[in-house]
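Here the structure comes first, spelled out in structure tokens, and everything after it is commentary.
A single protein chain has been omitted; all remaining protein chains appear in their positions.
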Amino acid sequence: MELIAMLVILAVAAGLCLIPTESDVPAPAITVLSGIAVAALAVRVALKAATGTPVVAIPNWLACDSFGALIVVLVSYIGVGTSIFSWGNMKRPAGKGGASRLRRYYCLYNLFVMSMLAVPMFTQISLVWIALELTTLTSVFLVCYDKTPEAYEAAWKYAVLTTMGAIVALFGILLLYWGMRSAGGGLFTWDGLAGVMPNIPPGILKTGFILILIGLGSKAGMAPLHSWLPDAYSQAPVPICIFLSFVETATIPYVIFRLWPGLAGPVGATTGTWLVFFGLLSAGIAAFLLIQVKDLKRLFAFSTIEHHGIILVAAGLGGTAAGYSAAYQIMTHMITKSFCFFAVGAVLLVVKDQRIASVRGLVRSFPFAGVALLLGALAVAGAPPFAVFLSEFSVLKAGLTSGQYLAVGLLVLFIAISFCAIMYHHSRMAFGRPDGPVQAPAAPISYVAPLFLTAVPMVLLWLYMPGPLNSLLRLAGATMGR
Amino acid sequence: MMNADSMTSIVTQLNALTDGLFLLSCFAMVAMRQILACLKIFIIQACLLAVSACLLGYLYATEHLFWVASITVAAKVVIIPWLLRKSISDDVYARREVSQVLNIPTSLLIALGLAIFAFALTSPLLPATAGPAKVNLPVGLAGLFIGAFVIAARREAVPEVIGILAMENGAFLAGISIAPTLSLIAELSAAFDGLVVVLVFGLLTRRIYKHVGTTMVGNLTILRED
Partner (left out) sequence: MTSRLLFNIVQVLVVLGFAPLVKGVLARLKERVQSRQGPSIFQPYRDLRKLFSKDEVVSDQSSWIFRAAPYVVFIAPIFVTLLIPVLTNYPLFFAFMGDMLGGGFILALGGFFAALAAVDTANPYGAMGASRTRMVGFLAEPVFMMVFFTVSFSAGSTIPYIVQENWISPFSNFFTPSHILVVLSFLMLIIAETGSIPVDNPSGHFELAMIDESKSLEYSGRGAALMKWGGYMKFFVLLCIFLNVLVTPWGLAGSQHIYDLLLAIPLVLFKMFLFLLVLVVIESSLSKLRLFRITEFLTAAFITAVAAILVGLLQI
């Protein structure tokens, strides 16, 4: 029941945001309230799922098991922070129709969150694909919110590449359906597919999987198909960057790893190798691109690509421990990345230029943003005592115990390179002498609250893991670990 | 009077013929210089997809495929071409040469290579008893690849959208043969055509044309890093 309620709340909120009013308050207020309500429901779902029994709303259509619940609780938790942040960050655009543009932003925002929640809730694979398409549909016009030529260029690239990927993935999904029918399966749901997967001819299974991997990979910015991603990040409003990042490192990996349980034997070994290959490629290319990056938001875009790679490698290593580490990595990265983008938003309060070269001496001129940015950089690069360090460490440990030294060695190398690159850029931005006197504003509450909301788990997970969360991660890891 | 068996075989052959013409239309799309010609070829291709869906719907006796056919005709033959014509002024369509990255014979040979690659990729998957899927699946995959190539080779917004639609045509040409009983296949097609193409690309092209003043999306390179 909670699942339906969550989707309905967001749909209603999206509709309410469009009601024309004079003031700019109702739309963000509705968004924050709906975000909190959805988060509360998501926690309930997660607590139920943590016991090991899936939450079923409509049998065979709408259900949520432990892995899905992890994604749901994650997106709704970050959603609370992002909705508060949007309130402060998104100003009414100048000119005629600015108010209605802002209302449309909140409407699309709610729909975007709804489509992201729908992906882990749907059990029919065709519907999952439609929900993924909905995430594109709702986010394209958020990316070009600024209506500049650059924004349209980014939105166009984003739309073209992700749609191409979606069609390729659709082809793979249809192939899997064909395989399932020929193996005598019934309903085209995750469970129905997993049940007959051992009987599907390996050729069809492999081709279908690689098509889905490449297709969804292009939507997730997987290495050779990542060119749209930094462009979109550099143009989209900051809250949207967070959700784009969520789609790339949580939603898409979720869909790819859902196919995992049935891929056993030689097919599983080959597909695992592909995941490790594409993961290392993403992490490697992102690590080297991080060195030359010139734009603050592009920096975090490349960091997202790197983490997407790490997550793919983690799942591709195989085994329950690796699955656990992948789920863990999905969670820690997403929380940390939202923290980073909130910090970027704070930086952009005083620096109107996104170029790294134009940001100097933040710790002195605007300590609130400077410290937040530095902490975020340390956390996302994987320094202790932050949660990403633990999750990356668990990935490496899982790889070493299963004896895949080459993959682990390369991964360590890429993580080290990106650590150095991220810290190099950030030390230049945080320290040094500011270019001129800067009027440091008081830190607004709409920036402090989201930063606090994400900083708590980012640090606390290092010390303490709540019981239900741990069992959620374990169950999700078991799903991925075969 | 024809017996059922020879009727089946004629329908199978007609379906294969439709697929052959479909493949040809993919090549034609690569070869066309004018945007308008490209659009017309696309309309023909969509009609061929609808014909194939009807033939297979008759062959497999499922109503889903007739839905796919009617959605295809409604969306791709009527609405989308109308929308594309409406959102961009006529002089863009009348322009003679679509600027391309490669010349046409080279493009055609690449498209041919892609078609052969699609054939090589799918032929090991097909059991001897696959029926119409034996032609639909490789031709569909070839359509998908060639559509992707069209997107890569063109610089104008409308041909790129047509390339995406051609990719989708390919995916569905294969889909109707391998998943005719998938109960949501019509919804998939409707979701794609209605939501993604009409809303995203229809609106986006229109807005780019309005705000940026050109549809040469290939020339939008402000964000390219050197």
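In this document, chain identifiers A and B correspond to the written order of the chains, with residue numbering beginning at 1 in each.
In the analysis below, a contact is a pair of C-beta atoms (placed from the backbone, for glycine too) under 8 Å apart; a residue touches a chain by one contact, two chains touch by 3 or more.
Keep in mind the model is a prediction, meaning the values are calculated, not measured.
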- Task: In the full assembly, spell out which visible chains the left-out chain is touching.
- Result: B
- Message: Among B:A37, B:I79, B:V92 or B:L108, exactly one should touch the missing chain; which is it?
- Response: B:L108
- Item | Touching residues (missing chain, whole complex) on subunit B | 6, 9-10, 12-14, 16-21, 23-24, 27-28, 31, 104-105, 108-109, 111-112, 115-116, 119, 123, 134-135, 138-139
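Keep in mind that, in the parts below, only the chains that are shown with their structure count from here on.
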- What part of subunit B is in contact with subunit A in the complex they form? 121-122, 124-125, 127, 133, 140-141, 144, 147-148, 151, 157, 160, 164, 167-168, 170-171, 174-175, 178-179, 181-182, 184-185, 187-188, 191-192, 195-196, 199-201, 203-204, 207-208, 211-212, 217, 220-223, 225
- Item | Contacting residues of subunit A [partner subunit B, same complex] | 124, 126-127, 129-130, 133-134, 136-137, 140-141, 144, 147, 149-150, 152-156, 159-160, 163-164, 166-168, 170-171, 174-175, 177-178, 181-182, 188, 201, 203-204, 207, 231, 234-235, 292, 294
